[in-house]
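Just one protein chain is left out here, and the rest sit where they should.
Chain IDs A, B and C follow the sequence of writing; residue 1 opens each chain.
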Amino acid sequence: MSDHKIGVYVCHCGSNINGVVNCAKVTEEIGKIGEVVVAKDYKYMCSDPGQEMIKNDIKEKGLDRVVIAACSPRMHEPTFRRALEGAGLNGYLLEMANIREHVSWVTKDKEEATKKALSLVKGAVKRVKLHEPIEEREVPVTNTTLVLGGGISGIQAALQVAEAGHKVYLIEQKQYIGGNMAKFDKTFPTLDCAACILTPKMVDVGQSPNIELYTSSEVIKVDGYVGNFTVTVREKPRYINHDKCTGCGDCASACIMKNRIPHEFDEGLSKRSAAYIPFPQAVPLKAVIDDGNCLFLTRKKCTLACVKACGAKAINFNQHETIHEFKVGSIILATGFDLFDAKRAPQYGYGRYANVINGLQFERMTNASGPTSGHITLADGTEPKSVAVIHCVGSRDENYNKYCSRVCCMSSVKFAHLVKDHCDAEVYEFYIDMRTFGKGYEEFYNRVQEEGVHFVRGKGAEVAQIDGRLVVIAEDTLLGQYREIPVDMVILNTALEPRVDAEKVAQTLGISRSGDGFFMESHIKLDPVTTTTDGIYLAGCCQSPKDIPDSVAQGSAAAAQSLAIIATGKVKISPISASIDSEQCAGCRICIGLCTYRAIKLNEETLRAEINEAVCKGCGTCAAGCPSGAIRVSHFNDDQLLAQIEGVLA
Amino acid sequence: MAPKLQLAIYWAAACGGCDVAILDTDEKILNIAEAADIVLWPIAMDFKYEDIYKMEPGSIDVCLFNGAIRTSEQEELAKALRARSKFMIAFGACAAWGGIPSLANLTNREGIFNTVYKETATTINEEDIRPDTNYPGPEGELHLPRIYDRVWSLDQVVDVDYYVPGCPPTPETIWTAILAIVTGNLPPKGTVIGGTKSLCDTCEREKTEKKITQFKRPFEIIADPKKCLLEQGLVCCGPVTRDGCGHRCTNNNMPCRGCYGPSEKVSDQGAKLLNAIASIMDVKDEKSAQELAATWEDPAGTVYRFSLAKSLIYDYKKGGE
Amino acid sequence: MVAYQYYPGCSLHASARDYDESVRGVLGHLAIKLEEVPDWNCCGATITPSLNQLQSQILPARNLALAAENRGDLVVPCNACYMSLKKVQHNMVKYKEIREGVIDIFSQAGLSLTGMPEVRHLLEMIMEDVGLAKVKEMVTKPLKDLKIVSYSGCQLVRPLGFDDPEDPQALDQLMEALGAKVLPFSQKSHCCGSSLMTTQPELAFKMVDSILEEAKKVGAEMVVVTCPMCQLNLDAYQGQINNKFNRTGQLPIIYFTQLMGLAMGLSKSQLGIQRGIVSSNKALEKIV
Partner (left out) sequence: MFKDFTSEIMSYPGGEKITACMQCGTCTGSCPTSHAMQYTPRRLISLIRANQRDTVLQSLDIWKCASCYSCTTRCPRGIKFTDIMYILKNLAWKEQSKMENKNIAGFYNAFQGLIEKRGRMNEAELIMKYSFQTNPVKLLEFAPLGMKMLLKGRAAFSAPSVRNQVQLQKIMKLAQERGGE
């Protein structure tokens, strides 16, 4: 028999636990176990006096193991580890039994709850005996940052890190930065001109000596771990020599595909050439050659009018893709969102009826530098006399996305205002609930109500075309009546969705996604910026739909996270990690494919698997999958787990 | 000359293959006979219970006990022999981990009786007669052993000194065990006579990253003799099984069935293998996982073919009824 | 010869005799064998479920049980029957209490549910098993210049149907394969009113009128249907509806199998085409 001295501390958590679990009874029962030298219950174990009590017992009674029955270890394990360390005991000689989330919050019957709590504590006691002291490690940090995505939140993050004097690699998939915000005309609630507030930031990015901008680029591989990532980036050929191109647009005018290709930046509302300037404020302001539509690149059949027209001799069809490798300390993900394709909800007629458009198309229409020079027009060029805005298309809907896209109520109200402002048509807003929660938002809603917009409480069910006129069919739920409202134009305010390549990006970076498909934060309330992978942070709509103020705030927050580890110069790595007994490893390779963090590699010489303990997160997936039992996770090994189960079942 | 070894060989719930395996040591059986007096061997010689009960404690040097424990008689004999033997050896997969008989633990006594005495197509038993432990015969009441609700391994009912794995143990393994005893060159108590690595470790087939896209049965394909069988969709127990058998199955292009029991660091052979296989199934979601799993015939019987009695999913430490 | 089990449903033995004739004609021509489910009964349509839920499970379930005695998928030409059968099958899998209730009642009447065949609408079977390539191959008289709208109705595509519930595509594709010109039509899966035509005609009239009016406006010469209920409401009541709403012009309502037959060279009479209340002779002039 081992002769441990175990202290058990049962926390009441006020009435959170003690209201259901009889803590005194648990304490009394557990005190009867031989090796338990101290068993105490207390109102708030995490409080200073609570921690002091534990520390004193360790010192005075020579405890060598501690069990705390309280809340989730996610909440207070670090607190109690520090307490143990304060008393000179290794922090990992602690085991927590979660009798709050796992017992008192989910059990009604008090007797049952007390019984279950006791079982869990018994399991913890059995287990803690097998705990071993382990030490956290520190590794140095590379003081550069990679920002993935050049929308508003990525720009904000990049600028902030750069301003602090540190190097940033900004990677953007498109040929220009600015993201979706660059397409907007006005922003709610202040009706600031989007270009006026965004363009200076874009220019700063282009000019900052600390920012290296890579457009037309994507991350293809990420190796390493917090503080020490190696990121591989593929830069696609642009066929334009950026040093020579002046952004004059002569190539665009000369291109024989002129006015034949739907322009993405205008959401298909205008046509462009195969060689073109994306938009007048683009950063970098360089011509782009669309390799999917360029006749020379696709069929080698073209008169090369662009080459002849280019005075700067900037066009070079011999460019190839370039692979870059960056060493960075942290990565900020700001890859944004995709707009829900309204064709997936055919009842709204998008793609079938010319005057049914989506929100981004409307943004382009009202933008002074957009396809209609800021005029709101119908397909026949006339101004609409009535416009409907349908909220929640693809949002709050089990058939598409269950979540609320958060920005649509406000952007819809903004659309209504812009319609009133531009052409004074009647506007009908079809909404389920008005969600105007931000600073100045309710006031803006109020203002637009006063402008005479009709707010119909009812989700647009269908858009029909009757005698050439669009008709929105919905129930006016406040009237309790079925209504058919004829209009000239329908704006579908569609959902913000995870980007189509979100899964690929998540795999490349080794991070998780939540049920809605957006990248997952490590705690939705208290840690909304970090991912479950240390050193990878989130900003903007890739984490969840959000408006510009929130995207900017999160961009700054992510920058602060990145700067924090640069400032510390080193990062702590959890000592909980897997290790491989090379005697028992058969080299079967099962573990390699299982590791989400790519911490396991096969040693080609010994034909045994090896774990990079700095990359390992100690998740245990490999240990569970390892058929020969060669992999052991410290602090979570089989003996400890089986002892715990035996204790619980005893 | 040292006194001859007093050797007992007993069988419980077993097929008899282990006894035959002893004969399979060929000419070495003569060496065994030279070194040992066989004091008990029901398959080969005539003995009565009284003969055993008459023996003094410690009068048997080595008892090679094969077969699992599933009746009261087997438990009683195991205990009687244990009391009289210096070394108790769980001989063969059944004695060591329950073996194939312990697959009966997937059901219980009632379930087995229903199948045997009621449900099979050829059974006619209108009065639903079931075996009974007491039978009033003309010569007086007869007592029959009771069948237990579940099957146990030998070490779940008595203390065991060594394990000789295999279904049946190979002649080489048997000889190694006997040699160790005869020469007195004994390993630590509890040792399993066999390799120390997993079969997969010493297997020479080429391994790449594993992904199972479809489960196959050995008769369905002719496996590539150079490549890992698991990667070809055949469920091979090699990764979780102790080596030492000489790769008899895999050398003949058949997947390992796991008869040498769990390898050194494996506590539950079936669970470990199930876990490993689940990890390499090439699936995206629950539905495709179910579809792929459905192509696997008899998973429990495959991963636990020889070790269900020792599975952690049962209360694996207690034995007897 | 590929064999299927066939559940015609009550209408196809009476008011939709033409549908039955054309189904048998076309499938015979395609060398597909139909075996009528022995002693089938009415599916209960939308009436029985309104009155008694258990009975509404029992009726289709008996058909499924009878069909399970033979092999092959169960092919259903009527949207309402298709939905009823498929829904019960779905419920029996999803709800234990329904499954056990049905099995228990069956056991008291000497019926056993040994399995359930796959329930498929005739259109689904033609699209998936025969395939458009084969259909195109069989066309000898393309329906050139015949302008149609395809009207799938509701219960073919909702709630468990095989096509998009808002904008079904299968019937369009099949008609295009026959050479017809399929016009854009927003009411493809709108409702014809079904039994409301008898109990509350004022509601059903409006629904049918809206369908017919859009079909006329887009320039259709015929409306193609997949369901005897839709056909009856759109065809037989068209006169009364035209009177009520002062509409002009008549539109023939034709089963998709009838057009398939014509395109494959079968005769009008073989396909029951003369049985339409609104005559399709004029519309079909150019192809026959």
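Operating definition for what follows: contacts are C-beta pairs under 8 Å (C-beta built on N, C-alpha and C of every residue); 3 or more make two chains touch, one makes a residue touch a chain.
Just so you know, these numbers come straight off a predicted model, no measurement behind them.
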#### Entry: Contact set of the excluded chain (shown chains only)
A, C
### Task
May I ask which residue of C:L27, C:L59 or C:L174 touches the chain that does not appear here?
C:L59
### Message
Please identify which residue in C:V2, C:A68 or C:L111 touches the non-displayed chain.
### Response
C:L111
### Task
Looking beyond the chains shown, say which of A:I33, A:M75, A:A312 or A:I473 touches the absent one.
A:I473
### Query
Which of these touches the unseen chain: C:C154, C:L178, C:L234 or C:L284?
C:C154
### Message
Considering the whole complex, not just the chains shown, which residues of subunit C touch the missing one?
### Response
10-11, 13-18, 39-42, 44-59, 62, 91, 94-95, 97-98, 101, 105-106, 108-111, 154-155, 158-159, 165-166, 190-191, 193-196, 198-200, 202-204, 207, 236-237, 240, 274-277
### Message
By the contact criterion defined above, which parts of subunit A meet the unshown chain? Give residue numbers in ascending order.
### Response
347, 392, 396-399, 432-433, 457-462, 473-477, 480-482
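To be clear about the criterion, only the chains that are shown with their structure count from here on.
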### Query
Looking at A-B and A-C, which one has the bigger number of contacting C-beta pairs?
A-B
### Message
Roughly how far is subunit B from subunit C, centre to centre by C-alpha average, rounded to an integer in Å?
### Response
62
### Message
Measuring centre to centre with CA averages, how many angstrom lie between subunit A and subunit C?
### Response
48
### Query
What parts of subunit B, by residue number, touch at least two of the other chains?
none
### Message
Give the list of subunit A residues in touch with subunit C in this complex.
### Response
345-347, 349, 352, 464-465, 467
### Message
Give the list of subunit A residues in touch with subunit B in this complex.
### Response
581, 583-590, 592-594, 621, 624-630, 638, 642
### Query
Which of the residues in subunit B end up touching subunit A in this complex?
196-198, 200-201, 203, 207-211, 228, 230, 238-240, 263-267, 272-273, 275-276, 279-280, 312
